[in-house]
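This is the structure, below, for whatever I ask next.
Yeah, one chain of the complex is gone here, protein chain that is, but the others are all in their spots.
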Amino acid sequence: MKRRAALSLVPALAGLATLGACRSAGVPAPGSAGTGGEDTGPVTYWSSWKEGEAQQKVLADAITDFTAETRIEVKVEWQGRNVTQKLVPALNTNKVPDLVDGSYGKLAPVLAETGQAAPVDDIYTTEVEGKPVAELIPQRYQQDRMLHEGKPWMIPTQMTGDAFWFDAEAHPELTSGAPKTWAEFLTLMGDLKSSGKVPLAADGDIAGYNAYWFVSLYLRLTGAGKFYDLAADRSGALWDSPEALQAAQEVEKIVKGGYLVNGYGASKWPAQQQAWATGKAELLFNGSWIPTETAPYATKGFQFGSFPFPAVTDGGPRLARADFTGFAIPAKAQHKSAAGAFATFLLRKKYQDRWGTEAKVLPVREDAATAPVLQPVLDDLRQADAVYQQSDGVAFPGYIEKVFWPVDDELFLGKLTANEFVAKMKTTQIDYWKNQS
Amino acid sequence: MSQTTRSRQGLSPALRGESSVPRAIGIGLLWIAVALGIVMLVWILVQSFRDTREIMATPFGLPTSWKLDNWVTAWTVGKFAEATVNSVVTAVVSSVLTVVVAAPAAYYLGRVDNRLTRGLALYFVLGLGVPVQVILIPLFVMLNEFYLTDSLIGLNLVYIGVSMPFTVFLLIAFFRSLPEEVEEAAAIDGAGPWRTMLLITMPLAKGGILTAFVLQLISHWNETLLALTLLQSTDNYTLPVALIGFVQQQTYSGADWGGLFAGICLVVLPMLAIYLWLGRRLSEGLTLGMGK
Partner (left out) sequence: MTAVLPAPTPRAGRGPTPRAGRGPAPRAGHGNIIAQQRRRLLVPLVGPAFLFYTVLFILPAVAAVWISLHKWAGSGPMTFVGLRNYVQVVQDPLFVRAFGNTLLLLIVVGLAIFVLAFAMSLVLRNMRGRGIARSVIFFPHLVNALVFGTLAGFLFNPGGLVNALLRPFGVTEPPAWLAQENIFPLIMLTLVLVNTGYYTTILMAGVDRIPPYLYEDCALAGANAWQRLRHLILPLTWDVFGTCAVLWTISSVKIFELIWIFGGSSGAGIPPTSTWTAAVYTYVTAFSGQSIPAYGAATASAIISLVLVSLLAVLLRRVMHREAIEF
């Protein structure tokens, strides 16, 4: 009896030894191809969703299915959007979760830039339903800047884009004849205004939303990646360029034209979003999450229609905003391969479809189904020649929230003219970089 | 009416509230403020029984039916049940321990006067100015070494440590104000210092100690930042953390104002209950302690 017990220890010890070796090597154990291999978890997963959200329901079902199939337990904490805030102190210790999800913009500054994210290039070679992961993630959305030391660190499962949203019931003409150029868009604004309607809604207290306007315009005038260059320029000289001025002037036209809803600069989110959903304004320029977010309080019979941000110059590449949302694995995680297995589990068509149709988000797989309401956004993404992230990947410490957003708010809320805006951005940016060095 | 009765009993004119015009205005304004406060509270309570669309349409309407849906949502979906238990246990335990640890120290530092105690008193008071954000990350790393992160025990310990400056400060002032004669009398009678302290001084200090306890109870109940950072599992959440999560849930999946109000009530009403019960003691104790 004792001998058998002692013998049974041997494979256990071997398993432990392998795990130990894997941990120190920092790569998942070989043969973990999608089923977990020697790594039997459990996987500690901190999610940025809260219970009851549409996305969470899909994830919860996936967890049940995953555990049933691989017998790897997934311990999930539905932390909510503060998950990165909880993560940062934990990264200093060994008590990190094995898996974290969130948008690229939230995870990059705390995980990638600090070197705390495990590289997942080997996970990209694993297969999901017959295809390597690398193939399932469309290459066109990936940029070099998104890699850390040349390797990917994120396993994207969803995308977000943006668009101008409207009520298709009230504006069937926009469904068929949306403005394709900025000039047409301005004409539309004018028409809506003169017919007594409020053309645009905006929650002016969310600096991030306000910044969409300038960034979208500037990038369409210069090209993807150029806002990053604009922000990284220590001399601030690029703020004197005609494109920067023009982008600012176009924003100024929107502000001064009186197209924005009354009180947009004096309300708290989501008040204006709610106003738009209840018919008090016609258009809303916001992310692809709008249908999900506003459906519960939209007026009955509201049909979500959308059209992409129009082109500003004739000819030239067509741009679209594309941000990843997905999983990342901290470098100190102890069950990396199991975590990776779960992450790629969500790339199966079943869940991608459910995310697309039930949760109404954009799945990352091109062959996944999507709710019809998101089709225009998807088309825009597919037809774009180049894509950009929300802040064009700018993550310099404190730049966005202390330099760009405050001054951009002044432009969007009508306190600065376009000329004043570019001048102020230039001086503030020069001071910022001087301070940083 | 009671004032004229008292004046008939000989209260001097100087003490009767003179019915001067400024005073009348002051009293009037005060009662308006009080009324507004009560109305606000009642309004939140009433609205928590209504549906979001109703609230947005007619903010002052009364509920059509007193359904408890919103409350159930807050309680279950917002996980307020576990959070309330956690909050109650944490607030009570940490406040009791804070006072138990701080009172003897304050007694000593208040009674014994030499360079060392003056230095120690200053040492404690120094912490009053340090904001919590500063120590958050080092605290987390340290707690993690002892496996005390994501544990209510760890949170309790941190609350005790962080409450030391204010409690010691408050109680030193309080102990200094107690008369020495009674203790000296006990010493003459042959009581040792421990007995003196425990059987004589502490009962005398009941008011101040109770005040300190209630103040810490309130502050621990509402403490958000430390709880947010040091607790990871949703089962360990205290009420403020659950409330933040709940607000997020409601706004990201369609602002459910009714549910939000129910959640607010769940957080505020226990405070109200404790306050109504202990409130007078609190005000009395606070004034006793701070009166020095």
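Order as written gives the chain letters A and B; numbering starts at 1 within each chain.
Rule of thumb we're sticking to: contacts are C-beta pairs under 8 Å (C-beta built on N, C-alpha and C of every residue); 3 or more make two chains touch, one makes a residue touch a chain.
Fair warning: this is a prediction, and the values are worked out from it, not measured in the lab.
Enquirer: Check each of B:V162, B:A212 or B:L231 against the chain that is not shown and name the one that touches it.
Expert: B:V162
Enquirer: Using the touch definition from the top, which of A:K180, A:R234 or A:K268 touches the missing chain?
Expert: Within the whole complex, the residue contacting the unshown chain is A:K268.
Enquirer: Would you indicate which residue among A:T114, A:T299 or A:N419 is in contact with the undisplayed chain?
Expert: If we include the chain that is not displayed, A:T114 is the one touching it.
Enquirer: Give the residue, chosen from B:V42, B:A81 or B:V112, that touches the chain omitted from the document.
Expert: Answering carefully, the residue with contact to the hidden chain is B:V112.
Enquirer: So that we can see where the missing chain sits, which residues of chain A does it touch?
Expert: Residues of chain A in contact with the hidden chain: 82, 84-85, 88-89, 91-92, 105-106, 109-110, 113-116, 203, 205-208, 262-263, 265-269, 271, 275, 280, 391, 394-402, 405-406, 409, 413, 431, 435-436.
Enquirer: Counting contacts across the full complex, list the positions on chain B that touch the omitted chain.
Expert: Missing-chain contacts on chain B: residues 2-3, 11-18, 20, 23, 26-27, 30-31, 33-34, 37-38, 44, 59, 101-102, 104-105, 107-109, 111-113, 116, 120, 124, 127-139, 141-142, 157-158, 160-162, 164-165, 168, 173, 176-184, 186-188, 192-194, 196-197, 204, 218, 222, 224-225, 240, 243-244, 247-248, 251, 257, 260, 264, 267-268, 271-272, 275-276, 279-280, 283, 286-288, 290-292.
Please note the rule applied: only the chains that are shown with their structure count from here on.
Enquirer: Whole-Å distance, chain A centre to chain B centre, using C-alpha means?
Expert: 40
Enquirer: Can you tell me which positions in chain B touch chain A when the two form their complex?
Expert: 52-53, 56, 77, 79, 136-137, 140-141, 144-145, 149-150, 228-229, 232-234, 244-245, 248-249, 251-256
Enquirer: Okay, in this complex, where on chain A does chain B touch?
Expert: Touch residues, chain A against chain B: 46, 50-54, 77-82, 85-86, 88-90, 92-95, 269-270, 274, 278, 292-297.
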